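Here's a slice of the assembly, chains where they normally sit.
Letters are used for the chains, namely A and B, taken in the order the chains are written, and counting of residues starts over at 1 for each.
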């Protein structure tokens, strides 16, 4: 793995490195960790890389790695830069034969996303998008329960993703994570919408295997001088007639990373909360509440296969993130050895496009005073 | 207290009797408990009333009680019938000089509500509406916190009231509670909207002291053959610019009585859940989460005055309901002894009108495909 972005002090770069390392299948071999060549090289050394593979920019990295013998060069790049710096390195990597893991939202604009899909398809290479929350064992259990019809026809969905870290104007105090996220030239047309709303959307569609057909969005800009949304409330209508609400926010003071979802069907219902991801709360007609745990009783194989340790030993954010990498690595190793695998299980460029369409639909709906908007 | 409706087997009649009895301030002295005279009288006996004060209908009750000496007759009536039977007995009681406690929603139609307000005003008598959830100590704490500015300007609200008991077509199996609730001639134009949505609305406005300015409502009718809503998702905009979502449902399978609210301000936030009402979860800038308990530390007088027992001894639904009756009784005793009290603390006819307007606004918005509707 070669990394683009994610130098010293980066939150998400560190997450990607740890997640990739956890299962012992992926090794960080090189990187272009910063737009500053000095910082890039210093970061690489700090990550115990040999100096010759600490590159000053991603162009250099891709060019030089390509020149290495096949069994020595990196197999794929991990792109962990702000949104406006996803497309160009992804394109260059793919065009030079490197597979790609990319953070979300996939691109700055929908146009870039559509273009990227074409490039991926043409290249025949692998592309993973790190919608990390789909890596949790109990999210996979939830998806399997719905897919197997345990809940019956889905009627109602509630999802929210609430954070409070933008409650005050931290972007005016030099807060690095905040600064680029409130800047449309780096974030795109969505603020919290793109940053966390896309996770909420992805989780809904992943668990229910249903597409959101239309939405009505009321976005908020509560922070002083913010041009991008920092809050949003949405009505949802699913393709099967189910209805729901979505709420996301980065001004929900006191919330840390509260991504939660409830799905109600005709025969059962379920609830999952990211902040305590080791419980899946379910209800069934005429039965007491049942709570499932990772590696616990009565789970589907999809959930069992995603747990690393016995029940009662909590796995968390990094483990779920690592599962995206692990599943990508399994697929990649198959490809590298000319094997095929049945069902690669990680988000792809198609999820990325769908996420960008969601951003565009929500922004359009909001401009039209929360009119129903299909996407 | 004389009771209208609420005979043997009635859920809410029993609740009103227990709530009224709890604090030893109110005595049930007579009743017209059923539209069937026989059942009314049998019920009264079952409730240990003397036969002569078990009336065959409310007209008889009001007429005969009025003829009793002032110190023997009932002081007020409690109306606990289905919605379509609120207006007529309330009107008759008020016009004959009896104060009124009435279940919610206040009337079958908005017209009745407006008419009732006039009657109440003209009579100079007391009228309480049993929005019982406002009786919880920690709901009063929440209201006081917002009123005292502890949370700062309110930005975001999430409220839901989720039940699952209409997930299946129980109204087709003779389920008494269900049958009238899905019948527009008895319920009015709102189904779950009137039954529980009004509680959610009332809780929002009670805690925040802010009015909902406009709403966009998407109502669902998931049960077979249902003409009234059994589910609803709403966007909210408050008079101060705050935004929010409301979701209510009676087809949220597995939910028992999940009324929950979150309020986020610029300086703090709070969360309260009816199913575990003895915790008020709060967050404050740069502080760890704090959880308040009834009769616990650091509470406002409004909360302390509403608790009956020491911290750690859970109070529940009946106690909160009883607080409505207790505060009504305090006011009534003042009136009966020609005293005044500073701030009567129970919902009144104005809350009833506001609830009916909410129902009408939501139904109108839903008809217009969730267009923003003021009320």
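Just so we're on the same page, a residue touches a chain if its C-beta (ideal position, glycine included) is under 8 Å from a C-beta of that chain, and two chains touch if they have at least 3 such contacts.
Computed from a predicted structure; not experimentally measured.
Total copies of the shared sequence across the full complex, per this structure file: 4, with 2 shown.
Here is the rule we use: only the chains that are shown with their structure count from here on.
Residues 155-156, 158, 160, 164, 167-168, 216, 218, 220, 222, 231, 233-237, 243-245, 247, 249, 251-255, 262, 264-269, 282-285, 289, 369-370, 372 of chain A are the ones touching chain B in the complex.
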